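One protein chain is absent from this view; the other protein chains keep their places.
Presenting subunit A:
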Amino acid sequence: MILEHLAASLSVANLLLALAGVTAGTVIGALPGLTATMAIAVLTPLTFTLEPSSALIALGAIYTGGIYGGCYAAILINTPGTPSSIATTLDGFPMAKRGDGDLALTLAVLASVFGGIVGALALLFISPLLAKVALAFGPVEYFWLAILGLTLVAALSEGSLIKGLIGCCFGLLIALVGTAIVGGDTRFVFGTTTLLGGVDVIVGLIGLFCIPVLIDLVATPEAHLKMSSDVRGFRLKEALSIAWKSKWNMLRSSALGTIIGILPAAGGPVASLIAYAEARRASKRPQNFGKGEPDGLIASESANNATVGGGLIPTLTLGIPGTPADAIILGALLVHGVRIGPNLFSNQSSIVYTFMFGLIIATIMMLPVGLILGRYFYRSIIAIPKAILAPGIAFLTILGTYAVHNNIYEVWLMLGLGGVGWILQKMGVPPAPIVLGLVLGPIAEQGFVQAWLIGNATGNVLGMFFGRPISIAIICVALLVLFYPAITARFARRVPDEGA
């Protein structure tokens, strides 16, 4: 029975759709400002004339390609192409700066394919079981999950923890701008209506990461990236060797990505940040993280692509989309007459299982597509003269930011944030902790306020925050992330620095 669905997904038409979808998604995801969600939203109408299973395979391929494509801009120009690749910039760009950009891109595609397959296999085999996990998460669990993510500030602070903490607070304050999630107050809008909707994460990402790079790019005649002169090709053998050594990291990050992907509204950015924090905690070389450590890149990329399958679990089994992209896929499913719910797997199994196999095939196809496109992007960034590269990046930042909400004021905001980000960087505050606060702030605030309200209503605020099993587990992990390096430093001898 299952083999029939596998055979159906392997039809020539489906394979071509998966290939085209992955390629289109990767290219769109690579452009700063254009997200996987936008790629799916734009291309969904093209699938309405297709068979339901073929249409879903195309959408799944676009989604997985879009999430992966974000790593190109993250690695090559220090700007996350999509919010899911925030953590990829932390080690990907330093790798590219030292001449290992091609290796970083190959590692990224290997990790993305692995993570994508783990997520898709979870979707295929243990969907109903994992859907229960999503239902067990309440506001307080989301709050602690955000706190767990915020503990990453210690890893992102590049030398001064206090300055990293200040940067994180700036990010949290930026996230407060606009209409309050709970209560509806307007906060820090300075009397304008343009800030009522708040500061979009993508606007913040482009401004804080890309503009400082651009400002420093034009200041010197030196090349943007180094290129290793002695190595040619994809460096696949070297990447496979590193990936094999990092297999547990990849498996752990993929599992984390799948589980966090299941949680509505958490998604790729949270998954990649938490997987990065966990990889750093478990690493024998935590001091190398943020300086071009392949394990950091692998953790981020495997986790964010695992959220694709993870996010589809509550979408298909409960009708609860985990991310905006899942919501669009849910809409497409309904347009094609697929009824979501617990009976989906028995009543319309042929469509669903063909789609799941198609997603796995699309993820596998990402390997050749990613290797070829990655090499092309890398060579282009290296070969393009600075007089074209700098205005090209400037143009894409403006166009990409404008395209988020078709709003020119957001482009001004992006530029302003970029200027402030550059000044803060010169003061020793890196952009990553600011973005960490910006991404996790709304999740933390909403979870905290809702949990506090429920706790008050039930007369047990402390029990609400500290008495639930999942919360206790997350608190323990957060404490472990914070204090594990200090504890192990006391009791164990660290391995000496190894060149990555």
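The rule is simple: contacts are C-beta pairs under 8 Å (C-beta built on N, C-alpha and C of every residue); 3 or more make two chains touch, one makes a residue touch a chain; residues count from 1.
Criterion: contacts and distances are computed from a predicted model.
Chemist: When one chain of this assembly is omitted, its UniProt record names it as which of these: "Tripartite tricarboxylate transporter TctB family protein", "Surface layer protein A domain-containing protein", "Oxidoreductase" or "4Fe-4S dicluster domain-containing protein"?
Modeler: Options "Tripartite tricarboxylate transporter TctB family protein", "Surface layer protein A domain-containing protein", "Oxidoreductase" or "4Fe-4S dicluster domain-containing protein" narrow down to "Tripartite tricarboxylate transporter TctB family protein" for the missing chain.
Chemist: Would you indicate which residue among A:173, A:282, A:335 or A:372 is in contact with the undisplayed chain?
Modeler: Of these options, the touching residue for the absent chain is A:173.
Chemist: Looking at the full complex, which residue from A:126, A:162 or A:196 touches the chain that isn't shown here?
Modeler: A:162
Chemist: If the hidden chain were put back, which of A:383, A:408, A:472 or A:487 would touch it?
Modeler: Only one of A:383, A:408, A:472 or A:487 touches the chain omitted from view, namely A:408.
Chemist: Identify the residues of subunit A touching the omitted chain, counting contacts across the whole complex.
Modeler: Residues 34, 38, 42, 159-160, 162-163, 165-166, 169-170, 172-173, 176, 180, 182-185, 187-188, 214-221, 386-392, 394-396, 398-399, 402-403, 406, 408, 411-412, 415, 419, 424, 426-429, 441, 444-445, 448-449, 452-453 of subunit A touch the chain absent from view.
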